[in-house]
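Every protein chain but one is kept in place in this view of the complex.
The block that comes next holds chain A.
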């Protein structure tokens, strides 16, 4: 009995590693840091712990459905999803490999330090961050809009290659 338990968790982890983010399918929910833990609860249920990105991120319910479907497909029963708020999700949790995937997909990855401490409330006009273009690498870029196609992205454009691109905002 006890020897089979880690095997269940291993299968669960493998199934969950394959679940992509619904908005940015080149990275997984594990790589984004949304998937926090997979454990066996006291009542024998496989418990998947996730944390929301933005409070109003409309993808969270889709992510929960995708997790259910992946675990159902891997025949991991019973399972449940638990959402935790602390510690609050941060783009600092996105690792270098995932950042490279975002860049290749045309999204500038977030700057290393999360917004909570590095974007203080500016008492004077905001200084805009330098964001390298994910296509040509030029830092000659400008912000078009601080709110982009999803809650987590801002819209930029490259002044050298002239292409617009998404920037994954530090959060």
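The working rule: contacts are C-beta pairs under 8 Å (C-beta built on N, C-alpha and C of every residue); 3 or more make two chains touch, one makes a residue touch a chain; residues count from 1.
Note that in this section contacts and distances are computed from a predicted model.
Enquirer: Just by its UniProt name, which of "Branched-chain amino acid ABC transporter permease", "(2Fe-2S)-binding protein", "Ring-1,2-phenylacetyl-CoA epoxidase subunit PaaC" or "histidine kinase" is the chain not shown in this complex?
Expert: Spelling it out: the chain absent from the display is recorded in UniProt as "Ring-1,2-phenylacetyl-CoA epoxidase subunit PaaC".
Enquirer: Out of A:69, A:144 or A:159, which touches the unshown chain?
Expert: In the complete complex, the chain left out is touched by residue A:144.
Enquirer: Which residue from A:25, A:44 or A:87 sits in contact with the chain not drawn here?
Expert: Of all options in A:25, A:44 or A:87, contact with the hidden chain holds for A:87.
Enquirer: Touching the missing chain, which residues of chain A?
Expert: Considering the whole complex, chain A reaches the absent chain at 52, 54-58, 84-89, 114-116, 119, 121-126, 144-149, 151, 155, 169, 171.
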